[in-house]
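In this view, the complex is presented without one of its protein chains, the others remaining in place.
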Amino acid sequence: MQDFSYVAAQTLSEAVALLDENGEKARILAGGTDLIVNVREGRRDVDLMIDVKSVPEVNVLDYDANTGLTLGAAVECYKIYAVDAICDAYPGLIDATKIIGGTAIQGRAGVGGNLCNASPAADCIPPLIVLNTTCVIAGPNGERELPVEQFCTAPGQTALENGEMLVSLKIPAPASNSSSFYLRFIPRNEMDIAVVGAGASVTLDDAKETIVSARIALAAVAPTPLFAEEASTLLAGREVSDAAIDDAAQAAQAIARPISDMRGTAEQRTHLVGVLTRRALNGAIQRIRD
Amino acid sequence: MARKSHVQTTINGETVEFLCESRQSLLEVLRDELYLTGAKEGCNNGNCGACSVILDGRLVNSCLVLGVETEGKSVETIEGLADPDKLHPIQDAFLENAALQCGICTPGFIMSAKALLDSNPNPTEHEIRYWLAGNLCRCTGYDKIVKAVMDAAKETSA
Partner (left out) sequence: MTEKKEYKVIGTRPIRHDGVDKVTGRALYGADFQMTGLLHGRVLRSPHAHARIVSIDTSRAEAYPGVKGVATAQDLPDAEDRIADLGEGAVNLKYLCDNILASDKVLYQGHAVAAVAATSPHIAEEACTLIDVEYEVLPPVLEVRQAMEADAPLLHETLKTTSMGETADEPSNVASHIQHQLGDPEKGFAEADIVVERDFVTGTVHQGYIEPHNATAHFNQDGQLTIWCSTQGAFTVREQVAEILQYPISKIKVVPMEIGGGFGGKISVYIKPVAALLAKKTGKPVKVLMNRADVFEGTGPTPASYVRVKMGATKEGKITAAEAYLAFEGGAYPGAPVGPGAMCIFAPYNIENVVIDGYDVVVNKPKTAPYRAPGAPNAAFGSETVVDELAEKLGIDPLEFRLLNGAKEGDRRADGPVHPRIGCIETVETAKAHPHYTAPNGQKHHGRGVASGYWFNIGLESSVTINVNSDGTINLIEGSTDIGGTRSSIAMQAAEVLGIPAESVNPSVVDTNSVGYTAVTGGSRTTYATGYAAYEAAQDVKRKMIARAAKLWEVDEANVQFADGEFSCINGKEEQISFRDLCGRLGQTGGPVVGSGTVNPGGAGGAYATHIVDVAVDEETGKVEILRYTAVQDAGRAIHPSYVEGQIQGGAVQGIGWALNEEYIYNDEGTMTNASFLDYRMPTCLDLPMIDAVIVEVPNPGHPYGVRGVGEVPIVPPMAAIANAIYDAIGIRMTELPMSPDRLLKAMGKI
């Protein structure tokens, strides 16, 4: 493994200053479950790791039924699914936090790190997209916000500029008669990277028969996780039916542009987009109706 | 040569000081600097669980923690589990159930099982299998491991 320096930053400004001074080869260390492996295996060239786990702002885990969730970028998965109110409000996000790696990984890895690693197959990103998440980013020039679907720009690449870091994620409070669902297809039952992942959030009318709005997002079918916009909008106003869900699944398939690799073939992935989109939508609807 | 940092941490209840390079993982520190070789390297990228330890009460893969990150923290390893004259009930259950063959994955499984029973004293078979999915065993087919954890749960929650 290459040699690098390590600093445990105590404040946000210290972390940002270190990032700014040290340029591209400085990386934020939170859970480390991707970063340490990537450096060890020569996939990232890093000469400074800035440990932010002592920075208060990245450890915020604050949920309010009216204002929603503020999720610090370094909050580990296990802390998120330990809060019942968060599990009830954002079940689709919880689905993802419970399937990232094994339990030992979930003791370190967080949603923010999963996002910053910017893997096309990241499990947390589709639920963040369907939950209308906003990224709070700190940099030398202060804070800015960005919709999560614009955060990843290419495999391993993000919209973060030099000196910038992700501080937290803001997820709006869920509407009434709404729910979310995330699932992925993997050959084993755990410990695999998604061959395809699909997240959905759905809001139904009071009768729980008609879709008021829906959002669908996909993982592992393009260089970045995708917001399936057309598939989402075509559902608005439709009655819950197999036909409506099939239409959305087909629209989702239409935007998938997967590759073939050791985890799956392009044809398999395109096929699975349809299967998983249907299952994610049905899963979210079922949750509303339960 | 890479610079070394001084780190003070608590391991199995004892205050421990060591020097390590930033790039040395907690696993490397435990094994190569402190000679606590119970945690094993099976994959060095978080996919086998052979290096499982408990860090500040939470199960982690020690290959995915830097040694320098453990400053001021508390680490539990397999070496600290048994009393001087008595095995931990999970260790006993592994022996009684013949839940090990080659034994290389055993320390990781036992630490993982301990973290499970600490947080969920009466897990179902499915909960055990879900929790232990990050620990690979190639010898046993897991049958006797799962049974050992079920037995240990009965013992510890009784």
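When the chains are written out, they are named A and B in that same order, and each has its own residue count from 1.
Keep in mind that, in the parts below, contacts are C-beta pairs under 8 Å (C-beta built on N, C-alpha and C of every residue); 3 or more make two chains touch, one makes a residue touch a chain.
Since the model is a prediction, treat every value here as computed from it, not as a measurement.
Student: Among A:L115, A:L235, A:L272 or A:I285, exactly one should touch the missing chain; which is it?
Tutor: A:L272
Student: Per the definition of touch given earlier, which of A:M191, A:I216, A:A251 or A:I285 contacts the omitted chain?
Tutor: A:M191
Student: For a quick check of understanding: of B:V60, B:L81, B:L116 or B:A153, which residue touches the chain that isn't displayed?
Tutor: Of the listed residues, the one touching the omitted chain is B:L81.
Student: Looking at the full complex, which residue from A:D3, A:D62 or A:D242 touches the chain that isn't shown here?
Tutor: Checking the options A:D3, A:D62 or A:D242, the one contacting the hidden chain is A:D3.
Student: Can you list where subunit B touches the absent chain?
Tutor: 1-2, 21, 23-24, 31, 35-45, 47-48, 50, 77-79, 81-82, 87, 91, 94-98, 100-107, 110, 128-130, 132-147
Student: For subunit A, which residues touch the unseen chain?
Tutor: 1-3, 185, 187-193, 195, 261-265, 267-268, 270-272, 275
Here is the rule we go by: only the chains that are shown with their structure count from here on.
Student: Would you pull the subunit B residues touching subunit A in the complex into a rising list?
Tutor: Going through subunit B, the ones touching subunit A are 2-3, 5, 21-23, 25, 44-47, 49, 52, 55, 58-61, 64-66, 68-69, 71, 112, 115-116, 130-131, 133-135.
Student: Under the touch definition given earlier, write down the residues of subunit A that touch subunit B in their complex.
Tutor: Touch list, subunit A to subunit B: 1-6, 8, 29, 31-33, 36-37, 39-41, 49, 51, 53, 76, 78, 101-105, 107-108, 189-191.
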